[in-house]
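Then we have chain A:
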Amino acid sequence: MFLGLYNYWIVVVLMMIGFYIIIAHGNLVKKIVGLNIFQTSVFIFYISVSNIDGGTAPILAEGFNQYSNPLPHVLILTAIVVGIATTALGLALAMRIKEAYGSIEEEEIQQRVNREC
Partner candidate 1 sequence: MDSVIEFSSALCLLIGSFLCLSGGVGILRFPDFYTRMHAVGVTDTLGAAMILIGLMLLRPENLVLFKLIMILLMTLFINPTASHALARAALHSGLLPLLHRKDKNIGAES
Partner candidate 2 sequence: MVLLGFLVCIAIAIVRLKDLFAVVMLSGIYGLLSASFFVTLDAVDVAFTEAAVGAGIATLLMLVTVTMTGRYEHSAHHNSIWALAVVLVTGVLLIYGTLDMPYFGSVDAPAQLHVAPRYINNSMQEIGVPNIVTSVLASYRGYDTLGEVVVIFTAGVGVLALLSAVHRPEKDDGIVSVNVSMHEKYLILRVVTKILIPFILLFALYVQFHGDYGPGGGFQAGVIFAAAIILYSMLFGMSTARRVISQPLIQLLSAIGVLVYGSVGVVSILNGGNFLDYNLLSDDPVAGQHLGILLVELGIGCTVTSVMVIIFFNFAGRTEDHMRNERKSA
């Protein structure tokens, strides 16, 4: 009975791997990579929701009458853009932090911040 859900389970696993990278790793660039994976997996989840058996891409054409749901596609187009915007800003911050602290490892920066306080 669970065969219909396997897709979602793998997506959940992917999401959690991304989430794990974000919170467990100390390298600022790697955290952003993790964020990317996390978000991309959420996108996969949305697109899985839109899929329909025997459907085709939502571009109207002769001879098809089953289309997959276009709404999640639109939402994810927007979300991808939001994702790249966040990535760009996060990486820009990482570069500035590297310049200011000479490191992009969370622990080292935290030490230096604590010393300043």
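We adopt the following convention: a contact is a pair of C-beta atoms (placed from the backbone, for glycine too) under 8 Å apart; a residue touches a chain by one contact, two chains touch by 3 or more; residues count from 1.
Candidates were picked such that all candidates are chains of the complex that A comes from, given by their letters.
This structure is a prediction, so every number in the text was calculated from the model and none was measured.
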Q) Which candidate, 1 or 2, sits against chain A in this complex? A) 2
Q) Mind pulling up the chain A residues that touch candidate 2 in the complex? A) 4-21, 23-30, 32-34, 36-37, 40, 43-44, 47-61, 66-78, 80-89, 91-96, 98-99, 104-108
